[in-house]
Each structure stands twice: as C-alpha cells, then as structure tokens.
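Only one protein chain is missing from this complex, and each of the others stays in its spot.
We just call them A and B in the order they show up, numbering each chain from 1.
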Amino acid sequence: MTITQTRTSLPDTAALRRPAAVRLAWLAGSLLVLCVLCVLSVAFGAREVTLGEITAGLGGDVRGVSEAAVQARIPRTVLAVLVGAALGLAGAGMQAVTRNPLADPGILGVSGGAALAVVIGIVFFGLADPTVYLVVAVIGAAVAAVFVYSVGSLGRGGATPLKLTLAGAAISAAFASLTSAFLLPRVDAMETFRFWQIGGVGGATWDRIAMVLPVLAVGAVTCLLCARGMNSLALGDEVAAGLGENVFRTRLIAAAGAVILCGAATAVAGPIAFVGLVIPHICRLLVGTDHRWLIPFCAVAGAGLLVAADIIGRVVARPEEIEVGIITAFIGAPVFIWIVRRQKVREL
Amino acid sequence: MTEPHSLSAESLTLAYGDRTIVEQLDLRVPPGRITAIVGANGCGKSTLLRALARLISPRSGQVVLDGKALHGRPTKEIARTLGLLPQAPIAPEGIVVADLVGRGRHPHQKMLARFTAHDYEVVAQSLDATGITEFADRSVDELSGGQRQRVWIAMALAQQTDILLLDEPTTFLDLAHQVEVLDLLTDLNRDRGTTIAMVLHDMNLAARYADHLFAMRDGRIVASGPPSEVMTSELIRDVFDLDALVVPDPVSGTPIVLPRGRHHILIPESEEPRVIHS
Partner (left out) sequence: MSVQTVVAGARVRRRHRGTVLAVLGILIVVVFAVTLMVGKSFYGPAEVFRVILGETVPGASFTVGELRLPRATMAVLAGFAFGIAGVTFQTMLRNPLASPDIIGISSGASVAAVFGIIVLALDETAVSFLALGGALVTAAAIYLLSHRGGFAGTRLILIGIGVAAMLDSAVTYILSRAAAWDLQTAMQWLTGSLNGATWAGVLPLALASAVLVPLVLSQGRGLGMLRLGDDSAAVLGVNVPRTRVLLMVSAVALLAFATAACGPIAFVAFMAGPIASRIIGPGASPLLSAGLVGALLVLTADLAGQFAFDSRYPVGVITGALGAPYLVFLLIRINRSGGSI
C-alpha cells in the first residue's frame, strides 16, 4: 500500500494496516460531529435564545436582539470551522516537517510572529486594511518560522524536537512581550490589545471570511498535495532521500503551506495556540500515521475542536464570553505536558 | 603519614525501587592500599562505590567506617575522612582552577568562614601534588581531559581525606591521560598513604595499578585478592563472559588479559603456555 508498510520497525505498524473502511468511518463520523457542533454553536451562546428566535434569526428576521445574536453566530461558526481546520492542518504539517511531536503554530512562535508583524504594521506603519493584515501576517509567520528553526538548529544535533520547542517557546514569549509593548500606548487599545494577545472568533464578519477563504484554500491544498511526501519525511531524511523523495523541496512546500495557513488564521482570529498540537495527536490515534488520511482528518477535527471550544467559551461565562484562545490554552497545555511526559518523545 | 582508616561493607544490600543491585555483600577495603573494583557493565560496581561514599542508603546491612556505621553521622565529619570523585563531575562554567580546588576545603570550614592561610596552603600543596600549579589561574574549561581530571583529584586532595574513592576516573580519557592519572594516584598512595578504591573499566590497567582487586558479577563479589592471584582465564570467563589468555605483562610483570575472538588467533587454545604467576 504505502512505503511505510514495508518497515516493520515503525511504532504504528498495526495502525497503518487499518482498513480504509475504518478510516472512512472515522472521517464520516467526525464530519457528522462537526455538523452537530455547528448547529449547537448557533443554538447556544452567551445569550439564551428560544427555538423560535433561532428559526427567526436563521430565516433573516433580525428585528429582535436575540434574533440578531443568532444571525451573528453563523459567520462566527463558519470562521471557527475555517480557522480550526487551518490550525489543525498547520499543526499536522509542522509536526511532519520537523518530525517533532510538540510542534504547533503557537508553540513554535509562528502565530506569535504573525501577530507581532500585524501589530508592528498597525502601530508603526498605520496599516488599517484587513487584506494588508493578511499579507503582513503571512510574512510575519514565515519570518518567525525561519527564525525559530535557525535558532533551534544551532549546535549539536541540529533541530532536535526539544531544542526546537525551546527555541519556539522562548521566541514566542519574546514576540508576546514585544506585542504588549507596542500595543500599550494605543488609545483604542482595549479590544485590539486583547485580540492580538490571545485569539478569538468574536469579530467574525462575512467580509473577513471571504477575504481569508482563498488564502486558506491555497494553504490547505498545498498541505494536501504534500501528504505523501510527509509520509516519507517521517522515515528520516536519509531513508526518504534514498526512496527518491526530494526532501528539501517537500519540506519547503509543506512548511510553506503550514505557514500560509497559520498566518491567515492569525490574521483573522488572532494567535490561538495548542490546536495544532492536540489535533494531530488525537487524529493519529484514530486513523494512523498515513498523512493522506491524517491531513483531511486533522482539518475536520481541528474545525470541530475550535467550534466546541467557542461554544464552551460562550456558555460557561454567560453573559460574557471567554475567547477561544484561552479555552484552547487551558485544554491544550495539559495535553502538551502529557506528551512531554511520555517516555518516547522523539518518536512521531 | 596518615593512620589507616578502615572502610568496609557488612551484609550490604542495595536496591533501586524493586531492582536489587547488590545483595548481602561483605567487603573490606584494605587500608593504605590501592584497590580496584572491576566487572562487566551493570554488575553493580558503581552502585557499591556510591554506597561506600554514602550517596546511597542501603536497603539492609551497613557501611562501616573506623568501626562505626556511616549512617547517621554528620555529613561534614564523613567528608573529612572519605572523599569521592564521581563519574561525571560538573565544573561551573568558567570557574578558575584554584577556585575549584578550593571547594575541596569546604568540610574543614565553618558555616560562614573565610579562607584561612592554612586553607590556601593546602590548596597550593594539592596543586603541587597533582602538577597543575601552572594552571592555577586558568579556567577549567580550557584544560584537556587529563588535566581536568587532575584538577578534580586536586580538589579531592584539598579535602585532605585519608580514603579516596573514584568512580571510573579514567573512562573518558585517552590512554596517555589514563596512565597519567593512575600514576598520580599511585604517587598519592605511596607518599601519603591514602587508601584508594576505584572502579575501573579497563581490567588491564586495574591489574597493573591495583594492590588488591575485587571482581564483581551480578551484585556479588566473585573474587578478591592481589591481581596476580585473581586474574585468571577462568575468572575472566566467569565475570566477563570472555574467552581470554592471561599472561604476564612484559612492561610491568602484572597479569594482562588478551581476549580471544573468532578471528586473528595465532595460538590455538590447546597450545597456549601456562600462565606464570609472578
């Protein structure tokens, strides 16, 4: 079936031989769950609404506040789905490219770099156009990725998972610090400040979604195309090259896809961490390490996680809401710790 | 000359969790002599040494120093009699040789006391004895492996203990430095009467330099005595699972172990000369 199957020393050989039927079942099941979650996301939120108000709001009747609230939840849900999928994909891509089970756009400083780039653009260059934000965010994400990778690969052993993660965490702390520093004196700081410090899908509008959708699509397609290459990368550079894979090119393209996804997601929802970390691990447990299945599954699961986190954030703190970024940090950090504690951190 | 201190283990059982490393072991370190402990990896020799240095608490049995159990005695008191050079000592980055050797004076210093003239004298003597006076103001990081090991030995010397335990002092050194260190330890023993007990992985060097040898396997002592008596083909096979020829070393006269693999054998086993014990 795949190259990976011929190697008996892989840790997940049993999972690899999963029949396609099982994987298909999981994928279909998760799509179903996603749909359910989307419905819940519209029905429940910071404001209690009745069924009548829901139907009215969905139908377009926005005379009442409740109906308007319901209407506003639709783009919010859609944004959560898109951003969640993007982050799930980006995480899977990063983990494959760096062979690091701890890779995540937030942990590796890529989201932080994107956010900082936009903040610098706003504060020092007076940027105000959301489309420009998008471009700047992707550039920031790329620069951050290169920087973190360079720092993490210095010295013995190259970019080992632990060194890379440390570099990412340190640099991401550095970025966050600078972001605070730059944002502070802004008069309109409050909401902006919170948005670029910790992400949320609260300000979702159809315009923003329309703007970011093509970019996300490009990133997603890039990752999907690299799926087979990612399978080879998992075997190690030498083996992959020996099997005819152009390691450098695959890495570059996959990394580019992940960076684009992460930059776009951050541009439109602020820095959200841990989704890219948790989702690939869960998905690997369910559908195995074949990236041709893993990548789509991560997209769906990532979307589901973010929608669920958003629902929790709105319901738990009524009538206020907690940003999605806080919820994912709260859920994701223990998972991060759990992964670090597991003995064989080096295996993917 | 120092009066000989006696260090021994009585019915010592050492374990990590539910893994027993050493069971009911009795051992007496010959005072005023150089003793080497040899054995295959994982036989418990390092664990034993650490227990002798009071770094590990025994599961049962006891380590006895000068007739009294080690356990329960004040740390500083023990530190004045018993010194240990651990397997991978850490030197703080950038520290100067004289400072590091000076740390050895700690057991002799009161809580917040400064360095006295006597302390400095001892440090200077230790530097002299190990031949590193010229490096006194240099950073430890700049020294070679053999020189660095001499600095650690100088620190142990500054501690002015009568018993010196060393855990694999030669493992990471090239042969020239290994010999350098072992010669130094021999000087210490001859000139000051320091009792030396060391874990060595190289049994040929152990056979050459030790007055007394303990061979261990699976946490037990399988042989004890002078190398000339202890080092035999049978013992090597028993302790190391190695087929070997033991002959007198032409350089020192002590036994030397020549391993037999599957290739490059000149003399078949049946024709090998009988070992002459010197």
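Note that a contact is a pair of C-beta atoms (placed from the backbone, for glycine too) under 8 Å apart; a residue touches a chain by one contact, two chains touch by 3 or more.
Values in this document were obtained by computation on a predicted structure and should not be read as measured data.
A.B. asks: Need the list of shown chains touched by the one chain that isn't shown.
C.D. replies: Looking at the entire complex, the absent chain's contacts are A, B.
A.B. asks: Among A:22, A:58, A:132 or A:170, single out the residue that touches the unshown chain.
C.D. replies: A:170
A.B. asks: Decide which residue listed in A:28, A:65, A:184 or A:252 touches the omitted chain of the complex.
C.D. replies: In the full complex, the listed residue that touches the missing chain is A:184.
A.B. asks: Using the document's definition of touch, tell me which of B:32, B:104, B:169 or B:227 contacts the absent chain.
C.D. replies: Residue touching the chain left out of view: B:104.
A.B. asks: Could I get the residues of subunit A that touch the absent chain, sorted low to high?
C.D. replies: Residue positions of subunit A that touch the missing chain: 102, 151-152, 154-156, 162-163, 165-167, 169-171, 173-175, 177-178, 180-181, 184-185, 189-190, 193-194, 197-198, 273-274, 317, 320, 322, 325-326, 329-330, 332-334, 336-337, 340-341, 343.
A.B. asks: Go through subunit B and note every residue touching the omitted chain.
C.D. replies: Its contact residues with the unshown chain are 50, 53-55, 75-76, 78-80, 82-84, 86, 88-96, 98-100, 102-104, 106-107, 111-112, 115, 117, 120-121, 123-125, 127-128, 133, 136-137, 139, 159.
Keep in mind that, in the parts below, only the chains that are shown with their structure count from here on.
A.B. asks: From the mean C-alpha coordinate of subunit A to that of subunit B, what's the distance rounded to whole Å?
C.D. replies: Whole-Å distance between the two chain centres: 56.
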